[in-house]
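Take a look at the following structure, please.
== chain A ==
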Amino acid sequence: MSENQASAVRYEEATKRYGKDAEPAVDRLTLEVPAGEICVLVGPSGCGKTTAMRMVNRTVEITEGDVLIGERSVRDREPAQLRREIGYVIQQIGLFPHRTVSENIGAVPQLLGWKKERIRERSAELLELIGLDPELGDRYPAQLSGGQQQRVGVARALAADPLVMLMDEPFGAIDPISRERLQNEFLRLQAEIRKTVLFVTHDIDEAIKMGDRIAVMRQGGRVEQYATPAELLMTPATEFVEDFVGADRALKRLALMRVSDIDLWEAPWATPGQPTAEVRAKLAAPDVEVPYPLLVDGERRPLGWLSERDLGADTVPEQPDSPLGPVLERDDVMRDALADLLQGEAQYAPVVDHEGRIAGVLSVEIISEFLGSPEAKSDDQPAVERPHE
Partner candidate 1 sequence: MSDLLSLAAAGEVGGDFFKERSSDTLPCQAKPDEVFCFDWARENIDRFGTPTAQHFELVVISVLLGFAVAFALALLAHRRSWLQAPLLATTGVLYTIPSLAFFFLLLPVTGIGKDTAIIALAVYTLQIIYRNTMLGLDNVPSSAKEAAQGMGYTDRQILWRIELPLAIPEIVAGLRIAVVSTVAIATLAVFIGGGGLGTQIYGGGNLTFPTSIFISLAIVVAMALAFEAVLLAVQRLTTPWRKARAT
Partner candidate 2 sequence: MAESESHVSPLQLPFASFGGAIEFIFTPQSSNVTGGKEVGGFDQAMELALKQLEVTALALALALVIALPLGLYLGHRGRGEFFAVGLGNAGRAIPELALIALVAALIGVGLVTVTPALAVLGIPPILTNAYVGIRQVDRASVDAARGMGMSELAIIRRVELPLAVPTVMGGIRGATIAIVATATIAPLAGVVTLGDFIINASIYGEDGRLAGAILVALLALALEGLLALLQRRLTSDGLKLKTV
């Protein structure tokens, strides 16, 4: 697979004004999207997010300021040339009805003058990549379902190995079930190919789910906050962001869950007297997300957190360096658990079962990830008193 190209995108005071004295649709936008990341532009309708995205491939011409891909201004070249290096996916998909799926995918390579053989290979490669039966290559778009069409749209955008991908509400016209699937698959794809993606949506849940970074925009393309999903949820910068993210909604959902409803992180624990080498090995295990080990007693009840200094010794000390902080229970209502975390100013906390033994670690990250996922939106489980298991 030759997916190796991705460039950073930088907006430098980019402005779009329709008409000489009109209010700018996008007002001096300055933003940097690191290469290989998905940056979601999210905001209410008309805030300028789509306009901002389209300034990158000049389907909207920049009035003032600049947009750079890599270190090169997008104004450097003819628009048509520029666009052939940028993947473009729109909401209505826009497949060419008179071309087969393969021909659609091979459209930009053909514009670039690739040899027929290479185009064919590439189309086949991409069909596989997006998870479609290679047989579908000879069908026409009208013969595909909406979800399949949108996948072809994504494949088409990737065909010429672009530096940047622009996606304008790409999953907006699909039914919710297919949309979940497509989102997950795109994330899986992105994990492999790591393109720089500018993703526009009005759906905050989608933004949280898809984005490595999110730019919450308001009127005029003004960025209220540009941060990771977790930061956005935990520390909204302004009232606008808070409203938009819908803190209430998130909390409401959390009130419907228990800590046990969610997959916790593994807790690397250590007992006093244990050789620190063993503990280090545990920390180095692949699935471990927590940077420090937990000191537990003989019954595996948490006592505190071990620090780097603790691990400097040969064996694990009796007393932990850092205090325990909030300890959560499996039966805790999630909202309360989150409240405890925030109040204790902790990023993560140990979770114990009803006998006090360590069951895992809960973090704010886990909670925010969960909020963007499908399960969060499914059935409403009331927080009833359940007998302890």
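Selection rule: all candidates are chains of the complex that A comes from, given by their letters.
Here, contacts are C-beta pairs under 8 Å (C-beta built on N, C-alpha and C of every residue); 3 or more make two chains touch, one makes a residue touch a chain; residues count from 1.
Predicted, not measured: the structure shown is a model, and the values here were computed from it.
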Worksheet item: Since the rest of 1 or 2 are in the complex but keep clear of chain A, which one touches it?
Response: 1
Practice prompt. Within their complex, state which residues of chain A touch candidate 1.
Written response: 54, 57, 59, 79-86, 88, 90, 92-100, 107-108, 111, 139-140, 142-145, 153, 156-157, 166
